[in-house]
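The structure that follows is given in the form of structure tokens.
A protein chain is absent from this complex, but the other protein chains hold their places.
What follows is subunit A.
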Amino acid sequence: MAMEKSRPLWDNPLQFVFACISYAVGLGNVWRFPYLCQMYGGGGFLIPYLIMLIAEGMPLLYLELAVGQRMRQGSIGAWKIISPYLCGVGVASVVVSFFLSMYYNVINAWAFWYLFHSFQDPLPWATCPLNSNRTGYVEECEKTSSTQYFWYRQTLNISPSLEASGSVQWEQALCLTLAWLVVYLCILRGTASTGKVVYVTASLPYCVLIIYLIRGLTLHGAVNGLVYMFTPKLEQLSNPKTWISAATQIFFSLGLGFGSLIAFASYNEPSNNCQRHAIIVSLINSTTSIFASIVTFSIYGFKATFNYESCINKVILLLLNAFDLEEGSLTADNLNEMKDYLMTTYPQEYAQLAPQIKNCSLEAELDTAVQGTGLAFIVYSEAIKNMEVPQLYSVLYFFMLLMLGIGSMLGNTAAILTPLTDSKVIASRFPKEVISGVVCFMNCIIGLIFTMEAGNYWFDIFNDYAATLSLLLIVLVETIAVCYIYGIRRFEKDLYTMIGRKPNWNVAIPSMGCHTGAAGDQGLPRLCPGCDRAAGGSIHHVHTPGSTSDFYKEETEEGTSFNCCMKADSWTWEDLTLVTSDWALLEDSSNHYL
């Protein structure tokens, strides 16, 4: 009478949707999409972006969710079911997720660091620290800016090259440990704890983004940034890099190929409407990208205008001091005329000054495109320090970064842990908490590499190479596996079984090969001759704790019903009416479980 543990489920479909949103909406939406928008034509970039979303993002997302929901296993188990030779795809997903979780949590550590330092007045990155005899500022800081100094020297303490590893920075190591403890707390109980946490991690960033939108749009000079962003430069559409960037952004933004979506979907009820959820999640992800880029560009505009005006003021001060003119005689408006006047009146002194007089240009300030950690930690903090009540905005912003990062981490760790807890070898010996703890601990120890002085170089290496080409390959094999090896017709049928109607389009990236592959599927023997559904039938899922199979009672429009049983590991329909001769007994047994 041993009780077999049934698969834990999400409490309601909303938790699943929130988990997917929390995973997909991550730091890339905030710091990569605005950069791409700026580089590839501003408002015009939205055209290839939306085309790629519909052509590539939604189908692939649907594919992964459907595979996970149908196979009800993590990535290794799911691909093993499709074909035993394909469990390598699952293993590859787990390895890539492991690489990602190693370095991704370092970003959360940095967010924690900045968050903790936001509780001071003035903000530590607002001014340079004083040098030893207190006559001026530290030289390194004078040459760059105070925000860059804080990031490169006081946060990272970066060494000159990769070879000079330096020592582990204890402050960063502490923050990394804290970040891993937070992740462990969230995944400790599996879906029970994760399901509650994703309510917060999915919704809080939107609150902060709205606050920032309102604050950003009311900042002086924000309009400059928005105009700059949304003016479409349609000639960029002819650049193939634009389309490639749109495709890769959609691809990586949704987090395909890591196995996280399969893991999340495997905790779903089999009758969950994953098609609707796939559309919702991909639309929300893209909308958030656009929304975040509006906020980012108003901040850009504010920062560029501030820098431009500072530059102009510096030039004015320089001229006033050099020629001893009255204060207020030089303003931003008459600067050019006065410069010409001074050039003609005092040619020698002006020639001496000429190298120091910079040509201030708003365009040049707006053109400085930044992405990645540079945007998040340097540009934003520079903009924040110039706002009123900077501590409040700083806390809000870095808290939002933290929520985004932790939401993505939950998905990554789910991708690693779900196959581990599914495998009977490991799961029977150790409880879930111990497995999660071991994984978190190992990742934390390895992550200490990124807290060394050369850690940021290692971070860049991992960021650029760990998860790029391998993911594309994994998803390609996934698509081929589902289309050819599993069979597109069979998959369509399973989807129909789960969600009650045929999918609106074929689940595949636009490749006609899948259609030809489906033609080859006709030869496979039908496992369940009587299993063709009548249109409009409703399926009731009866879940029995303690059995390895799920009972389904289906009632068709004609009023007849027949029961089918699906085994968890083979997902075949067995028409029990053929097996049991006694119809009454069948009815009775089905009622027993209802």
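Keep this in mind: a contact is a pair of C-beta atoms (placed from the backbone, for glycine too) under 8 Å apart; a residue touches a chain by one contact, two chains touch by 3 or more; residues count from 1.
Following the convention adopted for this analysis, contacts and distances are computed from a predicted model.
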item	value
Listed names "Collectrin, amino acid transport regulator", "Glutathione transferase", "GINS complex subunit 1" or "Aldehyde dehydrogenase", with the criterion being the UniProt name of the chain not displayed	"Collectrin, amino acid transport regulator"
Hidden partner chain, touching residue among A:327, A:388 or A:464	A:327
Identified contact with the non-displayed chain, of A:14, A:162 or A:185	A:185
On subunit A, residues whose C-beta touches the chain left out of the figure	1, 3, 112-113, 115-117, 119-120, 122, 127, 129-130, 134-136, 174-175, 178, 181-182, 184-185, 188-189, 193, 320-321, 324-328, 431, 433
